[in-house]
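Of the protein chains in this complex, one is absent; all others appear in place.
Then we have chain A:
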Amino acid sequence: MFEEASEVLENMLKWSLPLSLVLFLVLLRAEAAHEFSVYRMQQYDLQGQTYGSRNAILNTEARTVEAEVLSRRCVMMRLADFSYEKYQKALQQSAGAVVIILPQNMSTMPQDIVQQFMELEPELLATETIVPVYFALEDEELLSIYTQTQISSSSQGSSSAAEVLLHTATANGFQMVTSGAQSKAVSDWAITSLEGRLTGAGEDLPTIVLVAHYDSFGVAPWLSYGADSNGSGVAILLELARLFSRLYSYKRSHAGYNLLFFLSGGGKFNYQGTKRWLEDNLDHTDSSLLQDNVAFVLCLDTLGNSDNLYLHVSKPPKEGSPQHILLKELETVVAHQHPELKFSMVHKKINLADDTLAWEHERFGIRRLPAFTLSHLESHRSPARHSIMDKRPHVDLTKLSRNTKVIAETLARVIYNLTEKGVSGDLEIFTEQMQVQEDQLASLLDWLTAQPRAAQLLDKDSSIVHTLEYYLNHYLKDVKRHLVRADKRDPEFVFYDQLKQTMNAYRVKPAIFDLLLAFCIASYLGVLYLAIQNFGLLYSFLRRVTSPRVKQH
């Protein structure tokens, strides 16, 4: 019986009975030619300074850069044709919006274009603009929309009146509309950081702190996967946690150092997580591992590639200090076990006049804790640290696992005092059952790069934070969360929403087309009117044709 009822309904829609009138009055939305997700450019305030694109709404016609008039239009650009001058041109002509189309698979793009874009990303963000800038991933329909827009844009100035007329009848314009609301500041956003520890054997022990920030940064938050920066750092930290928790579980290898692991959030926004954690631990708590004897702090930042290794310091370590021991052990391990690796120390003073700090160790340095950052990048300004191009293929797994091993061996030599005991630099501790597991690193990295990890997208309930907490709980003790919320009156950071939208592209015809069509219809109706008026002529003609035959009967 219900099949019949559904059949009746099906046929009802087919035959449009009055009952369907009620249904149809409700459905007044038109269908778009193409609907696709777009990701907005960053928008944030850091220490009072505004960055990025201020606007989110858009309802404008599409053009490409070749068109002459760009104001109040949505300018579409492909990554292959992107250049900073074109972008500036669009902004200067007060375009309505800019949409940059990225290929689905970055590896199909030639390296120099990728490199050029990576270098442009900070510049794009530095110019604060009210024009909404969106990024979209390319698919066939979007590509066809782009090519059609390009053809009509480039032919605008040239042709004759007749061509223009024909053009308006046949060409397709596109209207781009986003469905969301205007962007506004997110109130009360909590950046989460996680800490865990492995307590050493004995009392009043020195502490070694290992830090890595787990968020990522790029010109569009939803597209920042941060594989190398800092997915690699997080993967190494977690693998070290696993290895050392194993060592510490046996009484004979339980060392005389406390190990404190810290996964900080908001790292790309001037290390907010670390800053507040230090304030809470040093100023507001009575006793904390950080207040007593800290041997050194090692920050891991971007270690997934290349055969270089740099130890960044803000003050060269003094002879005999634990920091100096670390430096020496690193040199020993690299020289004996991995001669292909080029290791050096980079000394850069902390410059408090800069807008943002360079490396994470500087936060510790400001609070007079001895700290280093280990990275394969020589400069903190390297574009690889803030790029959406930093995806999984940017990390070389063998190099990542080699770097993990180097760090693990070095730390082991420090905490077990191996050089003093005369153990040669060739001895490898982390082999066989204790070896660095490449599959573990690979799966961690795959998981980390499977979703964007921008700080604006990870609130305290996000699955990434939960999973990291779970993982740390598995190997470490006293795993705690630490939340950072921006100060109400003078916020250090402000995030904005509407970072991901659905954009609709509607096929439209120019207004002239409507007038043209009205003119044609009017003339058609005129002809029809005349034809019907003179229908009698046809009638009498047929009568004359048939009547002679009748008369013949």
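Annotations for the structure displayed:
The rule we apply is simple: contacts are C-beta pairs under 8 Å (C-beta built on N, C-alpha and C of every residue); 3 or more make two chains touch, one makes a residue touch a chain; residues count from 1.
The working rule: contacts and distances are computed from a predicted model.
The complex includes a chain that is not drawn, and of the options "V-type proton ATPase subunit F", "Integrator complex subunit 11", "BOS complex subunit TMEM147" or "WD repeat-containing protein" the UniProt name matching it is "BOS complex subunit TMEM147".
The omitted chain makes contact with just one of the residues A:K86, A:H254 or A:K509: A:K509. Contact with the chain that does not appear here is found for just one residue of A:A181, A:V423 or A:L542, A:L542.
Set against the missing chain, the residues A:Q104, A:T398 or A:Q533 yield one that touches it, A:Q533.
Touching the omitted chain from chain A are residues 4, 7-8, 10-12, 15-18, 20-21, 24, 27-33, 172, 175, 177, 506-509, 514, 517-518, 521, 524-525, 528-529, 532-533, 535, 538-539, 542-543, 546-547, 550.
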